[in-house]
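Just dropping this structure here.
Shown here is a partial selection of chains from the complex, left in place.
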Amino acid sequence: MNTIKLKSMLQQFFNEDIGDGDLSSETIFSATEQGAFTFYAKQDGIFCGKQIIEIGFPLLDPSLQVTVFKEDGDTLQKGDSIARIEGSLRSLLTGERVILNCIQRMSGIATQAYEAVQLTKGTKTKICDTRKTIPGLRMLDKYAVRTGGAFNHRSGLYDAIMLKDNHISFAGSIAKAVQTARAKIGHTVKIEVEIETKEQLLEAVNAGADIIMFDNRTPEEIADWLPLVPPHIATEASGGITLDNLQSYAQIGVEWISLGALTHSVTALDISALVEQKGAVTYGTR
Amino acid sequence: MNTIKLKSMLQQFFNEDIGDGDLSSETIFSATEQGAFTFYAKQDGIFCGKQIIEIGFPLLDPSLQVTVFKEDGDTLQKGDSIARIEGSLRSLLTGERVILNCIQRMSGIATQAYEAVQLTKGTKTKICDTRKTIPGLRMLDKYAVRTGGAFNHRSGLYDAIMLKDNHISFAGSIAKAVQTARAKIGHTVKIEVEIETKEQLLEAVNAGADIIMFDNRTPEEIADWLPLVPPHIATEASGGITLDNLQSYAQIGVEWISLGALTHSVTALDISALVEQKGAVTYGTR
Amino acid sequence: MNTIKLKSMLQQFFNEDIGDGDLSSETIFSATEQGAFTFYAKQDGIFCGKQIIEIGFPLLDPSLQVTVFKEDGDTLQKGDSIARIEGSLRSLLTGERVILNCIQRMSGIATQAYEAVQLTKGTKTKICDTRKTIPGLRMLDKYAVRTGGAFNHRSGLYDAIMLKDNHISFAGSIAKAVQTARAKIGHTVKIEVEIETKEQLLEAVNAGADIIMFDNRTPEEIADWLPLVPPHIATEASGGITLDNLQSYAQIGVEWISLGALTHSVTALDISALVEQKGAVTYGTR
Amino acid sequence: MNTIKLKSMLQQFFNEDIGDGDLSSETIFSATEQGAFTFYAKQDGIFCGKQIIEIGFPLLDPSLQVTVFKEDGDTLQKGDSIARIEGSLRSLLTGERVILNCIQRMSGIATQAYEAVQLTKGTKTKICDTRKTIPGLRMLDKYAVRTGGAFNHRSGLYDAIMLKDNHISFAGSIAKAVQTARAKIGHTVKIEVEIETKEQLLEAVNAGADIIMFDNRTPEEIADWLPLVPPHIATEASGGITLDNLQSYAQIGVEWISLGALTHSVTALDISALVEQKGAVTYGTR
């Protein structure tokens, strides 16, 4: 990840939550009171967000001492300690929720990506994401997908060409669309073509597509058509694939499966802050 | 919503996806080719995001013609048309995914909020959100909660005081924490206190809390303690409450139930763009 | 205050004054010449702006050594030293005016707020500010008000409801306006109603207002009407109140008096930089 | 003024006040309710801020109809109508305070500048401002000074050289400081030297200063020293000059008098919004 960009994102996130000040911690505590808390897992999963913690808290207060016990991609078991932050009580309490909101989402994505990857074990299929990410969070969402062991599809509209039905219809044909695009791009850009029929597949192969995407096809259709794709062209299945039916696609030998739900419908991993103090334990924040 | 802020958010979201240009639509189509597409629902739910569509597309291209058929809060049935956008093919295709990413999330939130509200029918309980929103999206997330018929808890650390276990422990007692806070704030700010025992409840009431929050308590405990709260103090249940056990809390008469999952674990509502054109139909995008 | 936001404000303020460079100090001095100066009070007042000095100078030059001798809220007497900054001559001279512009205004506000608070001694009345702050400076203006011992009214349009004549007229009645608002907001938001007649007062009380604001009323009118307000509703006097007539309002027992002039018409407190050096003394800068 | 910069300033100002939304007008009124109000003067003065009104309201809502009846620099008499804005009630009420905060300050500055200029009538002295402006508002503050008939001193550290006591002390001598600066700057930059004694004056003149500034000198001293300044060098009096003693300085023939208080201690001109409606009249807002 680009840490310069990450810092400005975290500053924006803190400003969103803090506004002109934290009414609670600034009124209750003085600037000099000290304390510590520990982030710990409240359920099993894959951790993601080490840099969020290490870079985020010091942005808020450079005097905080931050120790992260887990690496991105590590397995979390319920009760595991993730990180300990020590310093100004005000800063701890002011920063807690924003950091948790980030790492709970990122760990949720990594956990789901990891589960999808496990389902492809023993096959040649790799899992990748899509552009169905939360606006403003693509860098974090895609990093979390990699942390879970899956791969990134294109980053945006700017780094690969993807010709979908609508592009193709307007261009007149797959052959024409591919050739028009190819004539304008450099040698570092790949062209992916979305196909729905065997005829489209053959046209895309002949037009020189770099990647064939089987859009909303059954495993049987794809299995039937795969032999028509020469080895230097990558294959991808997409559309309507979930953790439930993922294995039926992986078993037929398609190289890539892209899953929009990895990032558009995320269940946050439950992580909380446990305050170190005279026996007091706090679970969760608003 | 603040439309000045909304515009700058949408500009940021478009820049994230487009970067220096849309390689696909800019290479395949000329600047003058025209077309239209319709956003339609692929599943039932509550629509949210009219302003996203009406403000977003013209930011990309002021010559686009945008018509939204649904109001925020309207019920969507699978197949319903939501909006039609007509104009430059390049602009349509470049803008589609960012707009969908926004309105699918917002409609997903509104739908879940609506479902929660339905479960409280016949009770005096109202549903509200928390600060567990996606960083950078709080304005949109909280708007979507309202669109679904639920309410907003505080917007951030800056607009209400919430004294949680950790605040209280460090301050020494609920009474001391409430009084310290009260002495420093104006008359427009409310103080909410999180309690876990009957003793804490009584201390918070006596200290002058404006809102009592029952944190991770069973419906039975809350039902038992509610009579101890005088009528001018609001009551709220929070922690571990889901759509599954929501009704057991609503039936006991607590005024507010806050649900973190409304915004931290969202399932996007499925919405797609259907291109108007010689019979071609496209389902979804990457 | 939110220090992340404060840093970006100070960066903006420095950029406004420095532009592409300080023609004077960059041409006269080398990058290595060192010196020191002291900020001192040229008149009596209340100091406000410690963080401005401590955070501001290091933004310009992290190698500067900054010591602030006063705490926010401390009394200043003419001639008192406030802070000493030592390091690169270029940085000292480049940063001086921006920092002074900030702390002179903030100390001016704190001083005036302090004076207003003194005038309420022995009464139950508290002084608060309004939204009549300098655009872009609200966080600093409101902090300075608190530093002077007064309180903050709402921060902006986003954290409390205030129904004024115009809102009420269009809604049809106070009762309708209050009820319409109440039905849409959560339990952390208060509703204040501005009233000008006894009838309006009674309507607002009955409609469930949380705060009653007597707008441009005489002390006699307010004294007459106060008994009609139940104890759980806060009372506020506003409009045409200055340091001259403040006591006549405070003596009648209204809880809050809001003063627009605290922030819209500020007299800067006179503070200067005294260079440490062979007997040379400099008073003021342009 | 630079209107591109003005627009982004106004957007920042609106965001400061509106945050994520205007709780009052958004809950009380629908998006379609219409109305109008008039800004009018509540005291005599000089108007400044036409562009604020004309550019500001449409940023908030392009459908508002804005008519400004006064030009910048026009005389205002108590009761004069300044502008009328018609359109969405929500937008009118949301934008009112930010616009008033700007134009009340700008008109306050213009009025005070105008008064200072009047005091120099019949003399060759011109009034100018300083860098003692409110951080973030320099463009507006300096525009208001010009509107009142006075002139701008340098805009910032970047557009002229000003050698003050401290610069000179460190450089060793006025002669050395002026020569060092002169050797590094182009022909479009002027050098001003602050002097406190006749010896310093002569040294500055001989060193080739373009402007001599008499710092904290009495009118008698300046009158005594003025004949020593050759005609191609401009003269300026500064320090401790107020509207009360301004004329004593103007009468001695110094060309420029700079007044810090024009911008650092401003009394806002009282301007209010009068809602057009069934007889209802509203005076002022919070």
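Note that the chains take the letters A, B, C and D in the order they are written out, and that residue 1 is the start of every chain.
Note that in this section a residue touches a chain if its C-beta (ideal position, glycine included) is under 8 Å from a C-beta of that chain, and two chains touch if they have at least 3 such contacts.
Note that the coordinates shown come from a computational prediction; the quantities given were computed from them, not determined experimentally.
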| item | value |
| --- | --- |
| Size of the entire homomeric complex in copies, 4 being in place | 6 |
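Following the convention adopted for this analysis, only the chains that are shown with their structure count from here on.
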| item | value |
| --- | --- |
| Chain at maximum distance from chain A, centres defined as averaged CA atoms | D |
| Chain centre separation (chain A, chain D; CA means) in Å | 51 |
| Geometric centre distance via CA averages, chain D-chain B, whole Å | 43 |
| Per-residue multi-chain contacts in chain D, two or more chains | 18-22 |
| Chain contact topology (line, ring, star, complete or other) | other |
| All pairs of touching chains, each written as two labels joined by a dash | A-B, A-C, B-C, B-D, C-D |
| Touching residues on chain C, where the partner in the complex is chain A | 1-5, 8, 138-139, 142-143, 155 |
| Residues of chain D touching chain C in the complex | 9, 12-13, 16-25, 27-29, 33, 35, 37, 89, 93-94, 97-98, 100-102, 104-105, 108, 130-138, 153-167, 169-171, 177, 180-181, 184-185, 189, 213, 215-216, 238-239, 258, 260, 264-268, 273, 275, 277-278, 280-286 |
| Chain C residues touching chain B - in the complex, by the definition given at the top | 128, 146, 151-155, 158-160, 184-190, 192, 211, 232, 234, 236, 255-256 |
